[in-house]
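Mind looking over this structure? Questions follow.
Just one protein chain is left out here, and the rest sit where they should.
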Amino acid sequence: MRRYFGRKIFVYVLTFFAAVTINWMIPRLMPGDPIKSRLARASLSDSAAAEALYDYFNKMFGLDQPLWQQYLNFWVSLLQGDLGISIWNFPTPVTDLIMGAVPYSLGLLLPSIVISWFVGNWFGAYAARSKWLDNTILPLGYVLTATPYMWLALLLAWSLGIVAGWFPAAGSYGLSLQPAFTWTFIASLLEHWFLPFLSLFLVALGGWAIGMRNMIIYELESEYSNYLQALGAPRRLVRRYAFRNAMLPQITGLAVQLGTVVAGALLTEIVFSYQGLGYLILQAIQNQDFFLLQGAFLFIVIGVLIANFIIDVVYVLVDPRVRVQMQGGAK
Amino acid sequence: GDTEGDGGAAGDYPRAETLYTGGTQWGPPSTWNPLDTGGHATGTVGLVYETLFLYEPQSREYIPWLAESGEWVDDTTYELKLRQGVTWSDGEDFTADDVVFTVEVGKYEASTYHNLWEWLESAEAVDDHTVRFTFSQANYAQWANWLYSNAIVPEHLWSERSEEEILTGANEDPVGTGAYLYETHDQDRQVWKKNEDWWAIEALGHEVAPTYIVDVVNTSNEAALSQVLQGNIDMNNNFLPGIAQLVQGGYQVQTYYPEEPYMIPANTAWLVPNTTKAPMDDPEFRKALSASIDMDEIVNNVYGGLVTEADPTGLLPVWEEYIDTGVVEEYATPRDPKVAKDLLKEAGYEDTDDDGFVETPDGDPIDLSLIVPSGWTDWMEAARVISESAAEVGIKVTADFPEFNALVDQRNSGEFDLVINNERQISNTPWTYYDYMFRLPIQEQQGTTNFGRYENEEIWELVGELDSIPVEDTEKIREVAGKIQRIHLEELPIIPLWYNGLWSQTNTSVWTNWPSSETDNNYLPSTWRGYFQLGGILMLTELEPAPEEE
Amino acid sequence: MTLEVSDLRVYYRTLRGDVRALDGPTFTLADGEIMGLAGESGSGKSTLSKSLIRLDGRMRYIGGDVVLDGDTVPVWDDRAMNDFRYKRISIIPQYAMSAMNPTRKIGRMIAELLESRGVRFREIRDELHRRLELVGLERDVLDRYPLELSGGMKQRTVMVISTLLNPSLLIADEVTSALDVSTQRAVAETLVEFRDREFVKSMIVVTHDISLVYQIADSIMVMYAGRLAEKAPAKTIIEMPRHPYTKMLLDSLPEVGVKYEDRRLSGIPGSPPGLLNPPQGCRFRDRCPLADEQCLEQPPFVEVESDHHVACWKAE
Amino acid sequence: MTAAQPLPDPTTAPEEPAAAAPEAPRREALYFALRNPKLIVGLTIVLLFLLVGLVVPPFLEHGPGDRYAPPLLPPSGEHWFGTTQFGQDLFTQFAYGVRATFLVGLLGGGIAAVIGMTIGFVAGYKGGWIDEVLNMLTNVVLVLPTLAVLFIIAAYVDSYSVATQSFFIGMTSWPWAARAVRSQALSLSSRDFVDLARLSGVRPWKIIVRDIAPNMSSYLFMTFILLFGGAVLAAAGLDFVGLGPSDGMSLGLIMHQAVKWGALQLGVWWWFVPPGLGITAIVGAMYIMNVGLDEVFNPKLREM
Partner (left out) sequence: MLKFDRVTKVYKVGAFGGGEFTAVREATFEVRPGEVVSLIGESGSGKSTLGKMALRIASASSGTITCDGVDVSTLRGHRQLKDYYRRVQGVFQDPFSSYNPVFKADRVFAMIRSEYHPGVSDAEWRDRVAEALKVVRLDPDQVLGKYPHQLSGGQLQRMLLARALLLDIDYLVADEVISMLDASTRIDVLNLLADLKARGMGILFVTHDLALGNYISDQTVILHKGEIVERGLTGKVFGDPRHPYTKKLFASVPQFHKKWEEVEEELRAREAADSSAQPYHLAEGQEVPSELVEVSEGHYVQPFRPRAAV
């Protein structure tokens, strides 16, 4: 078991390294210069001053050093927990910006992933082998998974937000409020949270329902189901077993889907102007803010890796097959 | 839940006393340093830190503000009398030392007004309320511009700071002289609170109406549009699509003009050809290109009438008096495809290989790329129109949409063919425009001016001359400007396209008496950086709460 | 008399028509009888055993009666069958190796199964332990997952589970095929033991290994192409088979001691007919050296001697 | 974005040994295919859109960017899908967009399929350290949040085309396919016929292509469909945030422009509803087709 996790952790570290390196490299290899753009946006009238400022910022961000040096510096400060200062939002430290955004992103992601997973699996299990449910839930599920996240978000924002006016279509909380532990604030927070959550939830829901439905059919046809039925076990028990066993592959499915859901969350945040990581990333890209981009990306990678790791552990815990195999006692 | 609740009484800021603005801040407020001209939170200059004068472009009036008056005592000496009884928000008096300190910050190389010290020799406090400036050369226009553009910072707090902190520090907890005080900020907003002890209440009888100003961070124009429509944002200063429909749609949304062009022209969008590259180095070609452009299409179809075609000189309407109409009549190239074709033909540009596009007189094919930042949808459409109309006269122009950063790179290093740009805003003098158009010498990187790399010593000298004319001497200014205009129109190194509006859409559900051509509140309705001192602050004093409904 | 099956017909529905996998066998099974059911692959052995307890999705009941201890077994009615299942008829499935839920501990699975059948697990636990011991398993298999057991252990566990409620009829479908000879023997002997201890009254042991079934069965029934060929006491079948198919089958089986050099055995030429549209008459006709005109007619399954039934015109 | 949902547990090979099934699998598959409503409906919708994308554009008078009509007209007989703020015909844009969507799906899905299948086959067939290394690679790419990576790539690659976009999408979306194919290939290569091919002196790659791949052709096809859908959705996401190809028209781009020009606020639903609907319909139909196929090839899933 230790070996197994040792291996997993190695892959994670490798992934982390690769991801962070890619993310470090790509922006720097591409045309454009973040400092120049920053200055361009400031519309300075004096070109001499602009040049002086340019040098000044270049030095400050360490962009005057050779690339390998920058790369090294990057890792050194990263290991010290220092993500640098945002160029776009100078002089705010990247960590602050991310910490400000992460709660919102997590607040969207966690509930939508978890709830959609449970509800989706539940629906899928019900749909399996029930003709009319299969014919209603399934197509709906397919339509939902095929829906681009942002389009569903747009539809919801437009229909429930703008036309019906039931929910705000943008922002994270009311403009007139300050974050505080008051009911008004929390109510406003929830109100703004609902539509983005709903759109993420719905898209993910379909996928789980379909996955579950397919898995459980296999389980219901399996030998042990047949045996139970031959011994007159009630449908309930058979389904319970099948459900549990079909859940297990869905856990790994969750790991595979995580990246997609995160991506969906980014898009949804953009549609709803929700102040999560998606918005930060978009800004960072548009402003070529290396440091913010690195930071936000790092955060996502770490998040996805941790989530994956948790899923791995959970999987080992809940599936005796894997556990037994891992102890080498296959036969 | 209902959305109205957001702006309603439930909030921490009483809706009726709060002004919601938006459209200037594109990221979370991160610095309140007035010397960081590009980055500071909206309102830092104007609401908190103030300038010595205001300049009201509509009436072309310099309004004494922190200064009571100022005058040239001789050709190279300027004496400034400061207003008495002005205090910083920490209670300290505002004095000549503050002004001297602020001006001397320019000695730092990375200061935005470092070049001031190329012709300023010294700034000294004569007494607590008098400052004398001695110049090596009197650049009247620039100096007048400086006086109303730059905010004064308190010497007693800033003098201990390091150069780095002064120039780029975040200056949390800003202490200014202005009408508002820092209240709080968050990822998506900046909140200012009214300064009850503002000097102007007593001195000038000005009182700003809103108790709170909440400037909302712009995430996207669409989001802003929603907020304006719902009355959650009272004033937005962004290009919002489809506003024409909304103004007429009974949404309580107002613009400065009730009909086309709806907005006050605020800057000129230019088509900048790279004059170091063939065939853009040929004035005749440039003129032909200019003539080919179907401006009607851009104005009416792309912008839906939200903008107007620029004057052939490119000067903004506020500088109307400096336009030499005679010169324009004589030298301007009309926008007419036929004219374009003729020009091309005369200059020897002909379609020799029958591909539908002309070649250079040497027979080289022409294939120009017009770059516009990706995502700037209105400009992208405009670029497409230009490309199409150029094709009509046989010039091959392809619209390309690189990322903004890549575009800046190409633009600054002179690697582009054609680019659209509108960097200079309304000001007190056309000099700022001509400086932008013709500045010499050309550097390897052209960061802020003369992107077309047009080298013409004669015209640059004329621009210098313009600078050294006292700002009141309109006659003289017009004369020199006329000379410049003639060369400009003859050579057309930079092609004016349209006037970009001072985008401003206001909602009248909470605040009324917004600036409008219909009323006598004619101040510029904007929170853009640099516009509070162009009258934006006075607009706030004119606002009135909307009468209670229901 | 425990089990009476008469003219049971169960077909598989397929696109191209019905596969007549079980075409009217009639036989009886006495109290305490272990009957071996032998035959080539595809002869309908599993179909017969499944029909007696649960028809799967594609099986279609066509006709025939099954009577167990005097009660009619409603094989066509899935719901009604539940009263019989496990309590009166039980099965050890063909794939006993994968018959247990891989993610449940065995003990827990048994408990849940029993409770769902309205039996208090607590009351039966001691008996369960006793029986596990009887088949040579530790109690702690109940705390293990199926994966942790060897094939033989799994097989024996399933045997114990299936017989826990003392059914009158136990069907063991190919329970030994996947095991090696020594385990095979242990399992086979356990079956006998179960009968002797009256855990089950009577038993049908399905296999294609006649020599194995000979070791334990009281009687052997041979199926061919969905029909019965012959049924007789085990010894009789081995020593005096009447049906040509049985004869040829036995002749083709090498035994320890028989060597190629000494005696060259030969198989049965040809292959069994498809059951989709089986030929009229005797289905072995094409492969039978004795076949003639008469065989165009279906031979009845008749008792030629006491306890010896054969379906062949030529059986003297 | 990766596949919308995983294929069924790959260890249960869709094609089971035909030992017990006396009917010709191919003919049977065709029989079920023709009677599977999911497959038929899905295929019909996909073909319909394909037709729109392929056949319609050449017949259109105007290009997708042409501003020739009055702005913001709601759908009418003349402008089926209405017009944009600039008087562009939305049906024209839609038709071109559908074309781009198929292109991205085919190219992006195709590239991902080629990479994923190659890696999956090689890893599954070769085993040993090659498998280990490829597995590691797969896991690394699998855990990467692909859209975020695509954002970065797309943002910094200077003006690029639909093909480039597809390339990047393909390069990042293959891992789950590689995994699925690997486990299938692994179980197939332990089948005796593979050993037999080896004993016949057939070269490894030929064994993979000629013996292993045909045995999972339906599985591969289904994998491709899911990759196709994933690529389309990913491209739509990129286009939507304005990181799409700088030339051409796509459904995501239409949505992007609709949003940029305030279609939501102005109530111009015909600007943003059809493109999303188009994507959903195409991808959804593909997925439904996929279930249909699954049922056709997988007797267990069939309902009788």
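To keep things simple, chains are lettered A, B, C and D as they appear, and every chain counts its residues starting from 1.
We take it that a residue touches a chain if its C-beta (ideal position, glycine included) is under 8 Å from a C-beta of that chain, and two chains touch if they have at least 3 such contacts.
Keep in mind that this is a model prediction, so the values were computed, not measured.
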Touching the hidden chain in the complete assembly: which of C:I238, C:L276 or C:L290 does that?
C:I238
Who touches the missing chain here, C:S6, C:N166, C:Q215 or C:Q298?
C:Q215
Taking the full complex into account, what residues of chain D touch the chain not shown?
15, 17-19, 21-22, 24-25, 191-193, 195-203, 211, 214-215, 217
Hidden partner interface residues of chain C, rising order
40-41, 151, 178-185, 188-189, 208-212, 214-215, 238, 248-250, 252-260, 264-268, 271
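Methods note: only the chains that are shown with their structure count from here on.
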Closest chain to the overall C-alpha centroid, by per-chain C-alpha centroid: which is it?
A
Would you mind telling me which chain pair, B-D or A-C, is linked by more contacting C-beta pairs?
A-C
As a quick test, compute the distance in whole Å between the mean CA positions of chain B and chain C.
93
Going by the contact rule already set, what residues in chain D reach two or more other chains?
155-156, 158, 259, 264-265
Where does chain C touch two or more other chains at once, residue-wise?
none
Quick one: in the complex, what on chain B touches chain A?
1-3, 5-8, 10-13, 15, 18, 20, 26-28, 30-31, 36-39, 109-115, 167-170, 184, 186-189, 214, 216, 219-220, 223, 226-227, 232-233, 375, 402-406, 408-410, 412, 423-425, 432, 435, 439, 443, 445-449
Show which residues of chain B lie in contact with chain D when the two form their complex.
220-222, 225-226, 229, 240-242, 245-246, 297, 301-302, 304, 374-375, 377, 381, 384-385, 400-403, 406
Interfacial residue positions of chain C with respect to chain A in the complex
53-54, 56, 81-87, 90-91, 93, 95, 98-105, 112-113, 116-117, 145, 147-148, 150, 158, 161-162
